[in-house]
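Below is one structure, written out as structure tokens, with a few remarks after it.
Here the complex is missing a single protein chain, while all its other protein chains stay put.
Moving on to chain A:
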């Protein structure tokens, strides 16, 4: 009898300490999450607030800059009424859609070959693909300028469609290699025996099974391409070929006059497509990230 009570008391005290530890972990988690949220959300919130102010109110140094006294949509209507802004938007959209498509086709095929077909140098090649990702674009744009110029694609969105994949393909291939490598070998062997060719195996087994990885890679390619700044700055000079990122900066800043309200409104509108896409694909994206984390 005494033994029973002793051991049950032991269990209770243990449970008590467990829940105390758990509560402490919760507090730390919440505190750091809130801190992170404040740090990450402050700039967009400030952008939003500023975009609702008139130029006069922005210039006014009196009062708290985080409050809007007379909210106005004039910045938005000016932007949307300006044909140039829509042009930038369309340019960004064309470039991004094409770059994502090119990237995914190349990196899925490359990753499939590198992960599954053992050929001479496949290991070295897989490492090499990743190493190219480590070369920063701020170094690459000088030699690339020569190449793009030689192809006659300077100052053209087609030049951007050509060079962005150099940023996206290596990383996406690397994500996909990790993902494909986590698919058990028996699955391809079963498919081989069931009568699948390599292409059928890729399209009917690997692509559907690796969907979370593909979505993660797609989001990455989309983000890189939508937010690219260095390459368009270097390769595009006239407004009709500019994507949003440099369009906003170059057209809304006239010498040292900053149209702050419109810049903020434009930047917010430019950030909208990635937000929408993230919201749609978030669940898949997280699944893809964690799957990549456990393997490769």
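By definition in this document, a contact is a pair of C-beta atoms (placed from the backbone, for glycine too) under 8 Å apart; a residue touches a chain by one contact, two chains touch by 3 or more; residues count from 1.
Just so it is clear, contacts and distances are computed from a predicted model.
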Just go with whichever of "Carrier domain-containing protein", "Cell division protein FtsX", "4Fe-4S dicluster domain-containing protein" or "Sn-glycerol-3-phosphate ABC transporter ATP-binding protein UgpC" UniProt uses as the name of the absent chain. "Sn-glycerol-3-phosphate ABC transporter ATP-binding protein UgpC"
Can you tell me which of A:18, A:192 or A:275 touches the chain that was removed from the display? A:192
Write down which of A:54, A:155 or A:200 is the residue touching the left-out chain. A:200
Even though one chain is hidden, which residues of chain A still touch it in the full complex? 184, 186-187, 189-196, 200, 204-205, 208-209, 211
